[in-house]
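This report refers to the structure that appears directly beneath it.
Heads up, one of the protein chains got dropped from this complex, but the rest are sitting where they should.
Going in written order, the chains are labelled A and B, and every chain counts its residues from 1.
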Amino acid sequence: MNLKKSLRELTFPLAAVAAAFVVGGLLVLAVGDHPLLTYELLIGSALTWPDGIGYTIFYATPLIFTGLAVAVAFRCGLLNIGAEGQLTIAAFATAWVGIELAHLPAVLLLPLCFATAIVAGGAWGAIPGVLKARFGAHEVITTIMLNFVAVALASYVTQYHYKPVGDPILETVPIGAGGHIPRLGTFVPGFPERIPASIAFLVALVVCVLVYLFLWRTRWGFEIRATGASPPAAQYGGIKIGRQVVLAMAISGALAGMVAINEVLGYRYRYYDSFSAGYGFTGIAVALLGRNHPLGVVIASLLFGALLRGGLFVDIFTQHVSKDLVMVLQGLIILFVAAEALFRDRFAARRAKA
Amino acid sequence: MSQILTVAFLLSSLRLATPLLLAALGGLYSERSGVINIALEALLLAGAFTAATVTHFSGNPWIGLFAAIVAGVAVAFVHGVACIRFRADQVVSGTALNIVFLGLPQLLAGAFFASTGATPQLPKGQLLPFTPMVIAFALVPISWYVLERTRFGLRVRAVGENPEAADTAGVDVARVRYLGVMLSGALAAIGGAYLSIGQASLFTRNMSAGRGFIALAALIFGNWRPVPTMLACLLFGAADALSIQMQGVSRVPVQFIQMIPYVLTLVVLAGFIGKSRAPRALGLPYQKK
Partner (left out) sequence: MLELRNITKRFGNVLANDSVSVRVEPGTIHAIVGENGAGKSTAMKIAYGFYTADSGEILVAGQPRQIDSPHDAIALGIGMVHQHFMLVEPMTVAENVVLGIEPGSPWKLDMPGAVAKIRALSQQLGMAIDPTAKIETLAVGQQQRVELLKALYREAKLLILDEPTAVLSPQAVGELFTILRQMREQGKTVVIVTHKLSEVLAISDEVTVMRDGKVVGNRKTAETSAAELARLMVGRDVLLRVEKPPAKPIGAVLAVSGLTLVDEDGHRRLDDVSFDVRAGEIVGVAGIEGNGQTELIEALAGLVDAGEVTGSVRLLDQEVGSLDARARRHRGIAHVPEDRHRRGLLLDFDLAENCILGAADRPPVAVGPARAWLSRPAIHGRCTRILNEHDVRPPDRTLPARSLSGGNQQKLVMGRELTDGPKLLLVAQPTRGVDIGGIEFIHRRLVEMRDKGCAILLVSSELEEVTALADRLLVIRDGKIVGEVDPAQTSNEQIGLMMTGGAAA
């Protein structure tokens, strides 16, 4: 990729973010606060050491996983709106293994928990893949439906089988200590251990590299991308479309499932109902903004992670604006990235005039 | 079983089906014209919040209802501009709006009422417990008539199936699609208004609770046709009523009853019960050559 092309790749996402912030700023103004001061608070509070950066990393980690999940599916021409359900099932399953096998030592329990997160998410993700490959059911609708089913299932099992007696919150009993992963504070100097950012972040970065290698350096990745680019051409090249759809959805689900590493093994040490702050949906924004590329996904995740962190401060320190501003900004960014033609047409017009 | 099938249960089913039906009929106009509308959730929330807020300030639920319709049309228009003018991916645009409306009502509620997402409680005299229900069920035959017997309906169907054919016949594809999408905003917003100033007496955070998606499921289940869509909404409304009635009473966990609409939709999509056929141009942006 040459420099000019890279710059062009960056132009549209940046324009979309800028446009979202302008519209968001107008909203802030409308509810009676100062947009620039609000934004300063939003961004500034995410950049302090160690808390701002620590929490930004903590929030960015699940987004890297869900962003990658959406990106891999997208490369196969599929829109996975089901990351939310996949990570819910995976988080519950991971907690379940952590609870049932609590007595195991870390060297056994941790790999088992990791594997459970991946397999459970992958299996839940494979369902819409099979429904599409076998019956032609559109993955957007099936994944939406499966999100609700996943949440209901996890909530049912939690409520009836794993809830501590007398606990007012819908959550499971804690997992065994062997299932805890180290927080960054245990080995990064000057980084307090109370910040829940854990080695899950490093895992996420490694997974990014693996996803990149998989998509662009292996034949399976090539087959998935070829299927996404043109199913008839892929079929002509001897690729089985249905198999790629199932494979891509399973990988997508497995990536979404890895959110459990951050949330269950690194933070809460248990499953609790509606733990996900819409990570699966924000993953769509992350993937779109990151152009479905692992590097882009990391950058976009850090941006959204920072917004989630900063949102808490906006909530407390402004008069009217709440942290819901972050949600609105996220949605607006997706909208502007989706309506890319808005910017593209404008650029094309300018180039034509010049 | 006889205990369950009471008049109260039927009424409760109808009440619970009402917002679904309004949103689903709204989705029908949009999707029959070829624009996927998974933003029904956002439209419900927009309608619910606007209705509660405007009713609170004006003291008149009719003004609140009207304002909700205006808000719904405006939000749908944004979806329309993104999908029709800028050829955005329709699912992505809808998802974006859904996310915006997970935050926007709270943001505004915080400013207007210094609350964390709810609007103030409305007195009983300022509610519309029946009107939206009547509107919803009256709209079923009306929608059938509009689709099958009017010029607009003919054009909606043509544009959703084969926009190029409609275009060459002199139909303004974009215009028909804008109208379809904006109508979906109006109807879904009435559904939303029913949630906040009909069933409840205030707006609460995320009060639509996935009804936009169930409405979408009903629309698919009903094969994008008014009467079958209504039947699907009634079925899902009954499931909802059942789950409320059985809470604490029955040994069947409520989560399983809540799953019914979603599982049924999956079963239909997999082709186990008949096959639903979407409008052929659904989801495809149309660009004039």
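Heads up, the rule we're going with is that a contact is a pair of C-beta atoms (placed from the backbone, for glycine too) under 8 Å apart; a residue touches a chain by one contact, two chains touch by 3 or more.
Computed from a prediction, not measured in an experiment: that's the story for all the values here.
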Contact with the hidden chain (one of B:Ala169, B:Val227 or B:Ile244): B:Ala169
Among A:Ser6, A:Thr186 or A:Ser230, the residue in touch with the chain that has been omitted: A:Ser230
Residue numbers in subunit B that touch the chain omitted from display: 149-152, 154-155, 157-158, 161-162, 164-171, 280, 289
Missing-chain contacts mapped onto subunit A: 217-220, 222-223, 225-226, 229-230, 232-240
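FYI, only the chains that are shown with their structure count from here on.
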For subunit A paired with subunit B, centre-to-centre distance based on mean C-alpha positions, whole Å: 28
Residue ranges of subunit A touching subunit B (in the complex, touch as defined): 27, 30-32, 79, 81, 131, 134-138, 140-142, 144-146, 148-149, 152-153, 155-156, 159-160, 278, 281-282, 284-285, 288, 320-322, 324-328, 330-335, 337-342, 345
Of subunit B, residues touching subunit A in the complex: 36, 38, 78, 81-82, 86-89, 91-93, 95-104, 106-108, 110-111, 114, 116-117, 210, 213, 216-217, 220, 253, 255-256, 258-259, 262-263, 265-266, 269-271, 278
